[in-house]
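Here the complex is missing one protein chain, while the rest keep their positions.
Chains: A, B, C, D and E, in written order; residue numbering restarts at 1 for each.
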């Protein structure tokens, strides 16, 4: 994790915020499994597993809560 | 994910907000499994699995927390 | 899901709010499995499964967080 | 669920609030499995299962978040 | 659970708050399994199970959210 991957939680649009939440979710996996090769290999498996996908969606939802609050919900 | 699927978190009614939360939950799955074909196939399986359904409901609940806060709970 | 099942998050009492949270949890399941027949069949199974029941309770808890906040905790 | 089991989220002390959170967690299970007999039987099983106990603790934690916020953290 | 185990959510330091969150997580287990003997026996098993440990960490995280908010994040 280089020193500049997360400079700010502010985004211009809700959709950019969503994409940041997806990125945070992946970085959360990377924190435990730093190998790109292993993560890519595992993804090909769990992308076909319904429960893994639902769990992934939950992580994105949780990170999106943070990003949305950081942006005052883009109001 | 095209650039305009999430223009705002504001909705006119709580029910529209709920529907947005359902959509966000599906987009969270799509972030990991972009193939419509695979997602449709998997859904036919997990829609018959109680634990998968409960987990899905939890993701919707989490996204609804975000959307409801974004709308100041439609007060 | 007809257009009027969720008109407001405001309830008169905490208990009404709890009941709304239970309803939201069920609607979250319905979003993925619209068939009343299938949901009724599945419920007869998971209502006997401790882990499913605990997971269900967690979804209610999450939705109750939202409803309680929407009502300023009925203070 | 009789009409008066949840009159308020306010409690005198943090510990009373904790006990209310435990009660809410059990009512969340009761919402899906209303039978006292079945719940008692299931509890004797999952009270010996580490993962079930951890999941139960998580539900209590979530409900305690709500109760604590409702009481302004007893500050 | 004696009447004085949770007198306040306020702590002097973030670390004390963390320790309180750990305590709350254990009390959440105790609410379902009051026997010290059984909990000790189960812990020796799940302390060797990665998924149980991750789930435990999640419960601590959730309780820490509550404690940190109660202390205005020790700002």
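The rule is short, and it goes like this: contacts are C-beta pairs under 8 Å (C-beta built on N, C-alpha and C of every residue); 3 or more make two chains touch, one makes a residue touch a chain.
Just so it is clear, the model here is predicted, and its values are computed rather than measured.
Taking the complete complex into account, the chain left out of view touches A, E.
Although one chain is not shown, part of chain E still touches it, namely residues 13-15, 18-19, 22, 25, 43, 46-58, 60-62, 64-65, 68-69, 73-75. Mapped onto chain A, the footprint of the missing chain covers residues 1, 3-10, 24-29, 31-33, 38-39, 42-43, 45-46, 49, 51-52, 55-56, 58-59, 62-63, 65-66, 69-70.
We adopt the following convention: only the chains that are shown with their structure count from here on.
Interface note: chain B and chain C, two copies of one sequence, contact each other through mostly non-matching residue numbers (shared numbers fall below half of all numbers used). Averaged C-alpha coordinates put the centre of chain A at 27 Å from the centre of chain C.
Contact of a single residue of chain A with at least two other chains is seen at no position. Arrangement of the chains shown, judged by which pairs touch: a linear chain-to-chain path with two open ends. Chain pairs that touch one another, listed by label: A-B, B-C, C-D, D-E.
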